[in-house]
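One structure is given below, represented as structure tokens, and several questions about it will come after.
Complex shown without one protein chain; remaining protein chains in place.
The block that comes next holds chain A.
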Amino acid sequence: MSEHVNNTETEGWRTFRKNALRNRNFLIGICLTGFVLAIALISFIWTPFDTTKLVISDRLNAPDLTHLLGTDHFGRDILSMVMVGARNSIAVALLAVGIGIAIGVPLGCWGAAKRGFIDEILMRSSDIIFAFPALLSAVMITAIFGPSATNAIIAIGIFNIPVFARVARGAALTIWSREYILAARASGKGAVRITREHILPNITNILVVQGTIQFSLGILAEAGLSYVGLGTQPPDVSWGRMLNEAQTMMAIAPHMAIIPGIAIIVTVLGLNLLGDGLRDLLDPRLRRER
């Protein structure tokens, strides 16, 4: 049996690669995401200028050879800020998605395994959280616990929990009705072991697709919270804060708003295309339809 699984895996990987190279969404998505990821990683070791150092005499410079993307109202280099901002956006979104997966997936699997009363409670509590507009509740959480990047992560993370719980439960339920699960149960495996060995590997695809989409939503949410002053606090850099600060300077320094705006567009577009592409490639149901 293990040999058989191995064969399908390598075969699956081969078809994945073949399809991936033909999937335009996926290719553009992975290029854009990879680019953003790369500048975020580079920012850890090198940025053109120090973003915590304010050089007031250099403020509001239009893009030129020294400052490729110009400077902001405090004389900070905008290219450096965009790079550090990418790191910040990715970190916040990654952690928030991490919270969602770490708590949501076990809950969803638990519900799918137990069914009945527990399942009902879990899903109805998800409904309750879903009933709140996510960003508004995130604003509420950060308003209560104080504005900071950590609280923004927690706020966005909380709203990722029911998303992953539902997706995991729905996917797990279809697996639970399969014959090989019945076989596993007949051979005496418990619910935890079945979930670990058979359910999780089979729902990973769907979780990856959902994770990519939640990741882009997380980046937007972080930018939104920081834009209204509830997310990342100075001197840390955030794209949302950059936009907020640029607002009143639009007439004199439009590059201050345009550049972080483009950064957000590129990142979110890249992640959404990647998510679409991954769904086409990974979701077995969609693949069957084609």
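Please note the rule applied: contacts are C-beta pairs under 8 Å (C-beta built on N, C-alpha and C of every residue); 3 or more make two chains touch, one makes a residue touch a chain; residues count from 1.
Following the convention adopted for this analysis, contacts and distances are computed from a predicted model.
Engineer: I notice the complex is incomplete. Of the names "Thiol reductant ABC exporter subunit CydD", "Potassium-transporting ATPase KdpC subunit", "ABC transporter substrate-binding protein" or "Ubiquinone biosynthesis protein UbiU", which is the UniProt protein name for the chain that's not shown?
Structural biologist: "ABC transporter substrate-binding protein"
Engineer: Of A:Gly12, A:Gly34, A:Pro201 or A:Gly229, which one is in contact with the hidden chain?
Structural biologist: Per the contact definition at the top, the residue touching the missing chain is A:Gly229.
Engineer: Among A:Arg17, A:Lys53 or A:Lys114, which residue is in contact with the omitted chain in the full complex?
Structural biologist: Of all options in A:Arg17, A:Lys53 or A:Lys114, contact with the hidden chain holds for A:Lys53.
Engineer: Please pick, from A:Pro48, A:Gly75, A:Gly170 or A:Gly261, the residue that touches the omitted chain in the full complex.
Structural biologist: In the full complex, the listed residue that touches the missing chain is A:Gly75.
Engineer: Of the residues in chain A, which ones touch the absent chain?
Structural biologist: On the side of chain A, residues 52-54, 56-57, 59, 73-75, 146-147, 229, 233-235, 247-249, 251-252 touch the unshown chain.
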